[in-house]
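What follows is one structure encoded as structure tokens, with my remarks underneath.
The complex is shown incomplete by one protein chain, all other protein chains being positioned as in the whole.
Chain naming follows the written order as A and B, and within any one chain the residues start at number 1.
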Amino acid sequence: MITLYDFELSGNCYKLRLMMSILGVRYDIVPVDFYPGREHKSDWFLKLNPFGELPVLVDDGLVLRDSQAILVYLARKYDTTGKWFPVDDPALTAEIEIWHDFANRITGTASAARLTITMNYDFDLEKAQSGAHQLFRTMDEHLWFAEREGREWLCKADHPTTADIACFPYTALSEEGGISRQDYPAIRRWLDRVRRIEGFTAMSGVFPASRAREAS
Amino acid sequence: MPIAPSAAILDAWHVFSAAAEIGPGPYRSTLLLDTRLDYRRGTNGEVEVRRRDTGAALLVIERYGFAWTSLGSPPDDLFSIPEFYEPDRKNMSCGSLGVNVSAPRAVENFLDMGHFPYVHTGILGEEPHTEVKEYDVEISYERDEILATRCRFYQPRAALSADEGQDVEYIYRVPHPYCSVLYKSCPADESRLDVIGIFCQPMTEETIRAHLLQSMIDDENTITAMRRFQQTIFGQDKPILENQYPKRLPLDPRAETPIRADKSAIAYRRWLSQKGVNYGVIPQAA
């Protein structure tokens, strides 16, 4: 059985809830009082993850940290289609990793801005916001040309991958960090597409999309 | 250039931190009514607050697990929540969350039931049970607060201790221009009410920190789990609040379109107008 050490308002925790919801994997939640309790810095939690960071996922005694690493683990272990983290195409695997890294950069900027405004963290807000805008410009351009080439997702595949799951939460939550997405229409369309993936689940701050095209 | 708050706001007590988060040691800083404050817990255990611009020390009281101060001449005490002192309650702060919205918009949202099925889907409401039934609202001049009673709404999961849908009864109080307290049926004990408070710290006219209080009758769940529930709810409200325009609450009745379900909001806007509140609102043109 899987246990997720989880904070509802964390985008990195949400990545895993989203992935497991899409894959239809059952799991238990242990709520961690990240704020205001700072329980992720408590002794019991530091034993689980010495970095004192959420999320942590325990599967049958195996303790994992780092949301992107856990995404890869879940996809490799539980995705019977092999599509969420394909390993038979080296170029595609590398491309997914590039976007996993991009997701970390979004966390370093958009999530930092959100923590500053929402939970009174002491980051440089302006720097975090402008950093996020730079990333979003790159991402919007990438997605716009992907659409021109007939693709809907971040990587060169006709289906979503863990890259889309990794980049989704803090992009979708950016406005809580004062980062408007008005200038990124291709990102806004991609957010709609992710929200229409079968098995999608929302979190506080992310609403579900309207229904996609009906089968007719 | 920030506007000068009128007496109704300047002389009121305003929350600025959860009491438990104020420790001894270096000063911490926050913003209240565009004014930078520094605060810490002194060696005698008392909270000390001073304005950074003038260095003046400000009055402080601790109530309901939060610290309150004032930039003017505050009343003797804060509004009362007697339930807080009942010995078997679990009292907790659910955090102080920053939101890009005015304090009155956040209070008005707190009074609103019609959004439950759309914003708190599956928890506080669910389509197709969308009706806001008739309820009563009064402005009590004697106690200087707004009271909405007989509020009922169908909720799939009203509290953490609820495991099935039920019509839940609410009572709302607005005892302060930027604070509201609600009482709702307690799933664990039919004869009593859970208490949830939102205390808004107006940092600027259009940015707040919302300090969340829960005072619950619940023997089963941990504080962590109860906090998580309340944070989930508030986290769902947040994107709505941050997408409201204009951010300041318009007091002109013609600015927006009220319906019967908005009776308490209409009373709240009128009450703010009558009190001469000018901060975080767009006053009615004379």
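Convention: a residue touches a chain if its C-beta (ideal position, glycine included) is under 8 Å from a C-beta of that chain, and two chains touch if they have at least 3 such contacts.
Operating definition for what follows: contacts and distances are computed from a predicted model.
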item: Chain left out of the displayed complex - its UniProt protein name, from "ABC transmembrane type-2 domain-containing protein", "Ferredoxin", "High-affinity zinc uptake system membrane protein ZnuB" or "ABC-type quaternary amine transporter"; value: "Ferredoxin"
item: Where the missing chain touches subunit B, by residue; value: 108, 113-115, 117-119, 127-132, 239-240, 243-246, 250, 252-261
item: Interface residues of subunit A (partner: the chain not displayed); value: 141, 144-145, 147-149, 181-183, 185, 188-189, 192, 207, 209-213
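Please note the rule applied: only the chains that are shown with their structure count from here on.
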item: Complex contacts: residues of subunit A adjacent to subunit B; value: 7-9, 31-33, 35-37, 39, 117-120, 175-176, 178, 203-207
item: Residues of subunit B that touch subunit A when the two form their complex; value: 18, 20-21, 93-100, 209, 222-225, 227-228, 231-236, 238-239, 242-243
